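These notes concern the structure reproduced below.
Removed from the display is one protein chain of the complex; every other protein chain stays in position.
Coming up: chain A.
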Amino acid sequence: MEQNPRPKTILETCGEEITRIVTPVSICMLSVVILVSVLNRGSSLDDGLEFASMATMAYSESSSDSIWDKLKGALLNSLVFVAVVTAATFLMVLLFYLKCTKFLKYYMAFSSLLVLGFMGGEIAIFLIKASSFPIDCFTFAVALYNFTVVGVMAVFMSRMAIFITQAYLVVIGVLVAYWFTLLPEWTTWGLLVAMSLYDLAAVLLPGGPLRLLVELAMDRDEDIPALVYEARPVISDAGLGDGVVRRRVWREGRGDFDENQRLRSDRVPDSSLRSYLYGESESERNIVDAENGRALGGDSELAAPLMQHINIRMNSLENAASSDNLALEGIGLGSSGAIKLGLGDFIFYSVLVGRAAMYDFMTVYACYLAVIAGLVLQKTDNCGMAMHRLKFQYGMEQSNLRKLRVKTVELLLALRVPLRR
């Protein structure tokens, strides 16, 4: 480990953070494009397959219908889908309100089991059929079982290597996105538009379920159980003079008091800036969590990303942190919270790009560029705002720290504690 690394510039830190989120999104999109081109299903030419699912309950599209019929059918399908998703989200709000968080967690684990096990198995079978790979059923069963169980554990049950967790989240995104590309064409486009509008409504309107969910979570200082991709935080120990690497906590929920009480106390003296940022990314995360707090396995989230900054508890966090801040070693400048992106965004972008892959690769490229540009701009904006607050906060914190340091030294002297041996 480096003792005194060159302090990273804001640009480098931001850039690295953005790269760490753009990479998995790109991998997800690429995988869906590959799957779509290899399996070549659901193209507008191939309408012989009966694809009955929840999303096509109201109307099954066929190529013989006129454009107007298709449009009406797509609209109907989208409305039905949005209605089901709204109902599911309200149910989730109710359960969260009644503090059935454990039940929600188990339900999420169950739905990721379904996605990984059943959808993963199906897609694997498609691939095996397409390539005539001579694997036998026992090996396949064992492999699928392993893959699924470890996936569920990685995502929901226990702490596991960050790489494994991230990989499994991307895989879940790929599988659900591929499933969505199997829908008929007009229905897919209708769904994408409808889900974007629904998301706007659900988050912004005062009665919207996502807003309620976020407010509940904020009031109780709890985590919504949800599928959120978290990149590794960019650790820069510029401010730590003697090379002490403090233990950061990854994916640390704010509400897990029993096991994490000690860990929270580890985290706080790290920097009040960082907890400030954590507060901010918690707010983002709560929004994004809310978007993805809905159940998977059919009612999947095709949410357009809405990174709003709700200034929750900024002041309370700041006060608590500065009073706890006995960081004698100084603040870790530039150490920021992890950057997060909801899995719904992954799925949304991948469905878009996957659909485009059914036409032409130039379309794919254009869509990809548009998505990446939007994502980078959004994240840079977040980053910039965070850094701006950081700088402002840093100035204030320096003076606070100096006062605290003086006070601590005085206290220790008063207790006749020798400071140095």
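By our rule, contacts are C-beta pairs under 8 Å (C-beta built on N, C-alpha and C of every residue); 3 or more make two chains touch, one makes a residue touch a chain; residues count from 1.
Just so it is clear, contacts and distances are computed from a predicted model.
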Which protein name, taken from UniProt, belongs to the chain you can't see among "Guanine nucleotide-binding protein subunit beta", "Phosphatidylinositol glycan anchor biosynthesis, class Q", "Eukaryotic translation initiation factor 3 subunit H" or "Gamma-secretase subunit PEN-2"? "Gamma-secretase subunit PEN-2"
Among A:22, A:71, A:100 or A:160, residue touching the chain not depicted: A:160
Taking the full complex into account, find the residue in A:11, A:34, A:135 or A:369 that is in contact with the omitted chain. A:135
Among A:72, A:105 or A:232, exactly one should touch the missing chain; which is it? A:232
Chain A residues touching the chain left out here are 1, 53, 118-119, 121-122, 125-126, 128-129, 132-140, 142, 145-147, 149-150, 153-154, 158-164, 179, 182, 232-233, 235, 243-250, 262, 265-266, 268-269, 324, 326, 328, 408, 411-412, 415, 417-418
